[in-house]
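A protein chain is absent from this complex, but the other protein chains hold their places.
Showing chain A:
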Amino acid sequence: MARVTMVKKVLADGRPCRKCAEVEARLRGEGLWSRIHRVVVADERDPEGEGWRLARRHGIATAPFFLVEDGDGTVRVYTAYLRLLREVLRPAAAVSALDLLEAHPELDFV
């Protein structure tokens, strides 16, 4: 089974960033939190910390993001929760309207 690492951002005041808090709440609410094997923090107060290093290494500019390591050592990077849901966590599940909107921001203006 693939190992999933979530990289989330913590603001200078110690709070998680809004999007990270939302995604974590959804993972927990949908019973998927146990599928996240490891959580790494990119803390604004520690720019040399592991979370920031991972973001730089993979060229990621937004939080949260996910690293999915397969059995053969291949690492896939996911910045969209919907894609992670569809491809890794729950491939057969129906996609919610909220997932669609998160993945397709152009729907905002319909």
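Brief remarks on what is shown
The definition used in the following text is that a contact is a pair of C-beta atoms (placed from the backbone, for glycine too) under 8 Å apart; a residue touches a chain by one contact, two chains touch by 3 or more; residues count from 1.
The rule we apply is simple: contacts and distances are computed from a predicted model.
Between the names "GntR family transcriptional regulator", "ATPase", "Adenosine 5'-phosphosulfate reductase" or "MmoB/DmpM family protein", the one given in UniProt for the chain missing from this structure view is "Adenosine 5'-phosphosulfate reductase". In the full complex, the hidden chain is touched by chain A at residues 9, 11-12, 17-20, 22, 42, 44-45, 47, 52, 55, 60-65, 96-98, 100-110.
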